[in-house]
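Complex shown without one protein chain; remaining protein chains in place.
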Amino acid sequence: MASVRTPDPNPGWLSDFALDETRSRVPILYVEAVPVRMDAMGRVEHLGILLRGSATGAMSRTLVSGRVMHGESVRSALLRNLEKDLGPAAFPQLPLSTVPFSVAEYFPLPGVTPLYDERQHAVALAYVVQVTGECEPRQDALELTWLTPEEAASPSVLDDMEGGRGALLKEALAYLGVLA
Amino acid sequence: MASVRTPDPNPGWLSDFALDETRSRVPILYVEAVPVRMDAMGRVEHLGILLRGSATGAMSRTLVSGRVMHGESVRSALLRNLEKDLGPAAFPQLPLSTVPFSVAEYFPLPGVTPLYDERQHAVALAYVVQVTGECEPRQDALELTWLTPEEAASPSVLDDMEGGRGALLKEALAYLGVLA
Amino acid sequence: MASVRTPDPNPGWLSDFALDETRSRVPILYVEAVPVRMDAMGRVEHLGILLRGSATGAMSRTLVSGRVMHGESVRSALLRNLEKDLGPAAFPQLPLSTVPFSVAEYFPLPGVTPLYDERQHAVALAYVVQVTGECEPRQDALELTWLTPEEAASPSVLDDMEGGRGALLKEALAYLGVLA
Partner (left out) sequence: MASVRTPDPNPGWLSDFALDETRSRVPILYVEAVPVRMDAMGRVEHLGILLRGSATGAMSRTLVSGRVMHGESVRSALLRNLEKDLGPAAFPQLPLSTVPFSVAEYFPLPGVTPLYDERQHAVALAYVVQVTGECEPRQDALELTWLTPEEAASPSVLDDMEGGRGALLKEALAYLGVLA
């Protein structure tokens, strides 16, 4: 059942129409990442949280996040989205295993799960990724803030995370053993 | 950006055309499961492998597998596909966490990864699931075979698995600590 | 280098003196378990927390916990301690893999880590274990309380856990995806 179609000049990218149509048909696969800086003992010192302006002008916090494209491996998608959100000099250390610390399920209606995404049903494989270089957010992210585990666990941060990602950030802190 | 469209009478199900079109656009999210029977100490005694006839008449072995539908949670998809492939009396014990033991990536071309699926780019969350009831395969599965870990690890079984799933089955055996 | 010594009539058990001496020499290996009741979809409904009186008469909350004996497997130790703390009719479903959700490190001085144990340096492999039967605590545990995830995550419970185990309980809730 091999498809016979004209090669896509921008493989993986979809028009707005095709993307909206696809979003109405299947859950969309994402990768998400919590960038961290570690000390020499492998303990997390800081977690990187993105601050960005929404379409309505409000500010919200979020994680590194993006779609897995058609034909793209999970590792490639993770690396591409880390570069998209943190810039080309972040030097992320991709995880040894593609098993995520959490499978984050976003539904279009708030309240079904702690996580929601009004645009779509999305399922994200969530990773913690150590970065050792310089991070310079691009695109629509205004700022990258480095928070200590204590700061990241504060309600003022958790409640401010886009789409209910405070719950996901808490899972990352638990996975790292710093949700005291 | 809520969609305004006629409610789908069979939500999640797609026409063949819509499914083919979607498969050309995004990776399709699946769940897969290795059903197991355990002894009282939590050690695996047998693993359930499905035997089924392919379109070409050849027989091949496979795992419990199926799509995650639009709007469906990972747990619901796992339960639905276990029931589809093992029947309504299998009494599967769904895993406590939705973190899979492996993220299985299938590409349409053989050789890119050990796993391939000529129909599509698929990403499967793979789980081991204990079953305590009676399993009666339905649909196109002809038979469910219960194998000991030693039998499952034999080349004659591993090499016979559809789409290169022998690699995934070995990961399951390693996860269970019985890949001696 | 096989040891030539009189067989131990109670293998694994140590006199108080030998145990104290051993505790001053090496970290002591423990298993810990959070018993849970699940719904049919594999979502946690209740977590079992033990309430017991301390030597000083104060009440505190704790988890199922106990040493791994010499010559005993981790699975056997887990099953034995579940039976010790929950009684013989709890019907625990031992985990498929012996990989714990957390490695809990207890040091004798409070403040080194969130977890401490004044008696010893202990390292516990921590598991979540589904139980389907009747639980009747024995020994020094006065009561087993079944809490919803929301109740378990409340500060009044977490702060009351012996040895700082509130941090461990939060990790269990995160692992189960119910630390919203």
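By letter and in written order, the chains are A, B and C; residue numbering begins at 1 in each of them.
Just so we're on the same page, contacts are C-beta pairs under 8 Å (C-beta built on N, C-alpha and C of every residue); 3 or more make two chains touch, one makes a residue touch a chain.
Being a predicted model, the structure only gives us computed values, none of them experimental.
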Fill in: Candidate in contact with the missing chain, chosen from C:Met38, C:Val68 or C:Leu169
C:Val68
Worksheet item: Which chain A residues touch the hidden chain?
Response: 36, 38, 40-44, 75-76, 78-79, 93-99, 101, 128, 130, 175-177
Worksheet item: What residue numbers in chain C mark contact with the hidden partner chain?
Response: 1-3, 5, 14, 18, 20, 22, 24-29, 67-74, 98-103, 105, 107-108, 113, 118-119, 121, 123, 125
Worksheet item: Mind pulling the chain B residues that touch the left-out chain?
Response: 102, 114, 167, 170-171, 173-175, 177, 179-180
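Note that only the chains that are shown with their structure count from here on.
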Discussion item. Validating interface symmetry: for the copies chain B and chain C, is the fraction of residue numbers used by both over half? Same or different.
Written reply: same
Discussion item. Need the CA-centroid distance for the pair chain A / chain B, whole Å please.
Written reply: 26
Practice prompt. Mind checking the centre-to-centre distance between chain B and chain C? Centres are C-alpha means, answer in whole Å.
Written response: 34
Worksheet item: Using the touch rule from the top of the page, what residues of chain B touch 2 or more other chains?
Response: 98-99, 101
